[in-house]
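With one protein chain removed, the remaining protein chains of the complex are shown where they sit.
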Amino acid sequence: MDLFLQYLANGLVIGAFYALSALGLTLIFGLMRVVNFAHGEFYMLGGVLGWFVTAHLGLNFFLGLALVAATMATLGWLVDRFLIERVRGQGEEPGILLTIGLSIFLVNATLLVVGPAPMKVAGAFAEGPVFIGPIIVTKLRLLAVAVGAAAILAAHLLIRRTRLGRAMRATFQDPMAASLAGIRTKHVYAATFALGCTLAALSGMLLASVYSAQASIGGLVSLKSFVVVILGGMGSFAGAVAGGLLLGIAEAMWGGYVATGMVDVIGFVLVILILLFRPQGIFSARAERA
Amino acid sequence: MTLERNTLLVALVGALLLPFAVTDQYLLHLAVMALFYVVLATSLNLVVGYVGEFSLGHTAFLGTGAYTAALLSTHAGLPLWITVPVAGLVAAAFGFAIGAITLRLQGPYFVIVTLAFAEVLRLVANNWIAVTNGPMGLAGIGQSGLTDKREFYFVILALAALALYLSYRFVYSNAGRAAVAVRENRYVAQSIGVDPFGAAMQAFVLGAFMAGLAGGFYAHYISFVGPEVFQFAFMATIIIMVLMGGKGTLVGPIVGAVIVTLLEEYLREVQELRLTLFGLIVMAIVLFLPNGLMGFVARRREQHGSTILRNTPAEEKTV
Partner (left out) sequence: MHRLVLGSVLMAGVAAAAPAQAQETVRIGLIQPLTGSVAYNGQSVVEGARLAIEEVNAAGGVLGKKIELIIEDGQCKPANSVNAVEKLVQKDKVVGLVGAFCSSATAAIMPVAQKYKIPLVTGVSSKADLTEQGNPYFFRAAETDGLMAKAFAKILAKDLKLGSVAYIGVNDDWGRGGIEEFSRDLSALGVKTVLTEYFDHGTTDFFTLLTKLRAAKPDGVFVAAETQDGSILVKQIRELGITAKVFGVGSWATADFIKLAGDAAEGIHAAVPYASTYEAPRNQAFVKKYEAKYGIKPGKYGAAGYNALNIVAAAIAGAGSTDAEAIRAALQKTRYEAPNGVYQFTGKGQAYGFDAVLVRLEKGEPKVIASAPVEATD
């Protein structure tokens, strides 16, 4: 029983991490319909910049997190205005090719600048185990889950409760009608992309403090995030959380009771099953347009 | 139609003459790799260019073909001219099974589900040690008495010619026209009695067959097959070729395959900057040549009414 509880706890924590790292993609892929293969690289940049601002500029963790967020928001805005905007409305292909090119560029430019070594991001406080009954977690993991939950909540409120959020929802439902209603859709797209990019980078820095940061980690993150977004249903925050937790727990149980070697296969099998039997995802109620 | 056919024929003649003009083994090796990619890009183009659905799982067929040939060669000692056709057929069978499941989906869902299949196969290849030898891979695959690069060149040229012939026949068949009709407007096509699923399925299985042939050739030529044949990196290269050359044309993927193969090698001159520059070039192509190089050429032709298209691809081929 204790073993089961520990597996469940592991699954929940990892699931929360998956949800967190997929949030940005929920916006960019789920809402904007850009099949963004540079997502993992935004995540990676968050970790690498996090290392730079804490180890080199000497900022404390939370100040560093804010600086990284601001930098990556700017980068996201620029990427959208100068790159993504030019292929908007042309189907998936140009976006896929563009983001593949962008990801190749970002990985290798990072490699040139900071080198290939793994980097340690100093966490907010000293690492140490926390005991909850028979279960062990660590302080940094709990912090990452808490900050992740706060980020999810903030993004949710932003989209549901603010003017910008209303403009976003209007734009993604019907861009033509939205622009007729006076919404500057270009800015809305750029703001959404910037937000997605920021969320990816935040998760990258948080998780780099738990694990480590390295130039080459992006590819795996992109794949896992696509799995989470599809599982949860495109463009739904609640769905991303559910998709992340489902994936995390399924992997923990499979790894615990069967074998750890094939654990990555679970996500893809789940994706295939979900798309066959419930293509709108677990959470999203409405069917997809077009 | 005639223009496209003539262009392909001129390219073929040029390609036939190439090994007599080039003796440098490195250039010949690049020509072999370029033709290997021509087969792959042509096969992906059937799905992306003519069905209009974006498959990211094409490595599933490349990989099954490569493993089939590798296993037949290392265990049964069969020669290349048996293993490669069998590799194509096995990949086509996989294509049929995967197509039956995935072609019911469209847009981003199709993109991700095909990718998921390729990843599942990669993980199976990586863990099913008894059959695939897992991450250790299958080494020492026989070369069936082919020792000279020139012989390999003619084998892959024959495969490329076959792939283009099959594509040509498909594109100008009723099924091909039906597929294009579905690509342009699914609902109109259905209203005039086209079965979108059937047309897409034909293209998908045909594409899988060709990718399997290419995989079989790869196994013998490189002499080593491991789970990396299923990796996304291969997929990214093939997509870049198809879209850079111009999807939905027969000549486009050829041009894309030749240029990207040369570009990746030529960029070795800039050492550490190689892949950084490559990424920038890919982005520039999307932004400045949205329909690929062939789209650009076609537009220029319309503007000038010239006959540039007739000769250039042949020039490309006689590298």
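A and B label the chains in the order they appear, each numbered from 1.
We take it that contacts are C-beta pairs under 8 Å (C-beta built on N, C-alpha and C of every residue); 3 or more make two chains touch, one makes a residue touch a chain.
Since this is a predicted model, take the numbers as computed values, not measurements.
Of the candidate positions A:14, A:73 or A:98, contact with the unshown chain belongs to A:14. From the options B:124, B:181, B:263 or B:280, the residue with contact to the chain not on display is B:263.
Only one of A:41, A:80 or A:264 touches the absent chain when the whole complex is considered: A:264.
Contact with the undisplayed chain is limited, among A:53, A:75 or A:107, to A:107. Touching the chain that is not shown, out of A:136, A:154, A:177 or A:276: A:136 (per the contact rule at the top). For chain A, the residues in touch with the chain missing from this view are 3, 6-7, 10-11, 13-14, 17, 107-108, 111, 115-118, 120, 127, 129, 136, 138, 207, 211-212, 214-217, 220, 251-252, 255-256, 259-261, 263-264. Along chain B, the points of touch with the absent chain fall at residues 24-27, 29-30, 33, 126-127, 134-137, 139-140, 147, 218, 222-226, 228, 233, 255, 259, 262-263, 265-266, 268-269, 271-272, 274-275, 293, 296-297, 300, 308, 312, 315-316, 319.
The criterion applied here is as follows: only the chains that are shown with their structure count from here on.
The residues of chain A lying in touch with chain B in their complex are 29, 33, 35, 83, 86-87, 90, 92-94, 96-98, 100-109, 112, 219, 223, 226-227, 230, 234, 261-262, 264-265, 268-269, 271-272, 275-276, 279, 288, 290. The touching residues of chain B, counted against chain A in their complex, run 48, 54, 56, 101, 104-105, 107-109, 111-113, 115-117, 119-120, 123-124, 127, 232, 236, 239-240, 243, 247, 272-276, 278-283, 285-287, 290.
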